[in-house]
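First the structure, in the form of structure tokens, and then the observations on it.
Here the complex is missing a single protein chain, while all its other protein chains stay put.
Up next is chain A:
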Amino acid sequence: MSTSSVSKGCFVFKPSAKKKKRTLDVGDYFIDGCEGSGNSELRFKLCQSLWDKMKTETEVLQDELNRKILDRLLEFAGRPSSTFQHGADDWAARMRASEIPTAALVLGVNVPDHDMTFQSLSDLLRQSVTPHVASVQAKECGALKHLMQRVLERLMGTVVSVDEEEEGDEEAEHASTQLHNKRVHCSLGTLCDWYKSKTKRSNNGTPNKKRSSHVRDEQPQPPVVIIFKDLEAFNPRVLQDFILICSRYVEHLPLMFIFGIATSPSTIQHILPHSVSSLLCIELFQSLSCTQHLSTVIDKLILTPQFPFKLSGKVLQVLVGIFLYHDFSVRNFIKGLQLSLLEHFHSQPLSVLCCRKKEALANVLQLSHQDLESVRQLPSFRRYVERQEPQEQVNLLTDDTHIKGVCQKLIKGLRKYHKNFYPILRCLHTLTSSLPKYPLGKQIRELYILCLEKNVWENEEYQSAMQLLRMLARDELVASLQTCAEILKPVKAKKMRNVLDQLEDLLAKFKQLDKVSGETAANGEEITSPEKGLQKKTDLFQLQKTLLEMKESRRSKKMSPFEILRNEAVDFIDSLVRCYLAPPESQPLNEVCYYSSSAVVRRHLNATPRTSIQTALSNPYHYLQNDTLRSEDGTVSNAAPDICIVHKLHLECGRLINLYDWLEAYATVVSAAEGTHPDSDEFGKVDELKHARFIQAVSELEFLGFIKSTKQKTDHVARLTWGGC
């Protein structure tokens, strides 16, 4: 269906009967505009199933991470509230002020992540402690009555009227439910009555003797929990008043607060004066820091052969950078990962091979000739071909069945590579992360990025790390090697089994050394003593100096058995690194799994609206892709949209712009674009149409924030940007 119109206006088409049913779903959007559309549906399916798996994994992870703090919170909420607590010690209970138990839950500044935590918190509370849970957010509680209303509504599950403003729109339904609705007043008294009736009902009408301790012990009253999701954003007055009101009802209503705090618990003292905070019994709950959280996510989603999809070093750096520099949000990090995944499957036709081994091998056989051609284009594959014998090269480049077989082999190789890569990476990290100054990074992700980018062992930092390892004290070295063995134990890959055996041999040798060390103990002590000094914090210069000195002394001295063994161990580690930690670039077909368009990710996740507007205005061709707008020298063509011309002209002005001059200049440019002869009378003349177009363009510029009207001169506008042409 089409029109002859070239503009993308709005046209009415009567839907033809067939097409009517079908609405676009996610898959259609994916397939639309997909690179190499032959297998796009399959790719979409793979992409979705892979994402589903990753998502489940993150959810499990999230639960585990929050478990500890949530458990503590549940225990806190489950405690009988402090006013009723001291049943036995009645005197103290009567004397002490009745405070509202309050959990100060410090969650960190990554506010977008909090939602999930609060969601699981309130779910858990509902499941195991109390049905009465309400969470409120600052933005819905501008005034006290709104806060009250939200709390009451969420607890009682009814509509509560605040009496004033909302009159108008409720009038209609109001008429019918008036009698019923009217008594629901927005006060804690209402809540109290409601709570009493609730608990009485659940007690099956047993005469609920007022707080005679025996009855209460048998039927603990479920607390009423109110969660303030973002404490800092609340209006302090509203919060204070609310707490004051609540404190009047503590005797009748087992209230409990949970404050979600993004900064630090001392904000409570900033927000609430002593007279109010003294009504609360505040207990602190500190959640895991978001950086730890991120590490776990990276550990479980990225540093594992479980998921075939991989990020290149650059992309990972962009995502980690956004996290560390901008938002600290794990949720956004995962979103970024999802975006990369989607982009990968969308833009890489060969991503059909990015799936589980069996599927991938089957998919290789389904590859079309065109797909195989793109395999041949892959840089990694080309490098692979170059390494082969001439006859084999010819076969690879011409024989489609042959290349399919090779591809299967390579895919298997890639899988093995990953299976070995991550355990060895972890081992190397274990060994180096305890070294002074962290030459290879404190976090494993830093080491990982190093490994992704080039051969790690060619880094200077790697060399110095190895040197430091050669000086490690015995117990430390042995402990690290032991951890490495632990890391390798669950790994099933054959090669890793071998490595583990070798490592255990080494460890056994160290142990033997212990046995015979009886007589050489004195010796060993002497040698290790300067190394002990290394552990202390020294600056880099000092460190290098000691290193040199030690080298000297080593040359002059005979090595002890321990030293020999230590060198053997470090050499072994080094060989492992060289063997297994080659960067993915070196692996043929790595493009199938690795997503590397960091620019795309950055553009999507870290948008620069200002730059985009600037580009749109100064180079309209960039977005409009209309050939008449193309200009080589960076000037704006006369035919550009009005706003571009007006913008261009305004750049030539000073801080104040005379509107009339501006209009005339505009008219001249537009006349030229219309092809009016420069000598004719019409040229540069301002007619109604031009005038209107000019005004529209100027107000668009004002809307975008480039200019604003000024009171200094009525016929002028002020520029809000600086810098000119």
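Please note the rule applied: a contact is a pair of C-beta atoms (placed from the backbone, for glycine too) under 8 Å apart; a residue touches a chain by one contact, two chains touch by 3 or more; residues count from 1.
Convention: contacts and distances are computed from a predicted model.
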| item | value |
| --- | --- |
| Which of "Ubiquitin-related modifier 1 homolog", "Origin recognition complex subunit 5", "39S ribosomal protein L13, mitochondrial" or "Vacuolar protein sorting-associated protein 21" matches, in UniProt, the chain that is not displayed | "Origin recognition complex subunit 5" |
| Selected from A:L284, A:A508 or A:M559 as touching the chain missing from the view | A:L284 |
| Contact with the hidden chain (one of A:G157, A:P490, A:P609 or A:G654) | A:P609 |
| Per the touch definition above, residue among A:V106, A:L121 or A:V717 touching the missing chain | A:V106 |
| Of A:V60, A:A92 or A:L548, the one touching the omitted chain in the full complex | A:A92 |
| Which of A:R72, A:K145 or A:K419 contacts the chain that the document leaves out | A:K145 |
| Chain A residues that touch the omitted chain in the full complex | 82, 91-92, 94-97, 99, 101-102, 104, 106, 108-109, 111, 138, 143-145, 148, 161-164, 167, 182-183, 185-189, 230, 232-233, 241, 244-245, 248, 262-270, 274-275, 277-278, 280-284, 286, 289-291, 322-328, 606-611, 705, 708, 720 |
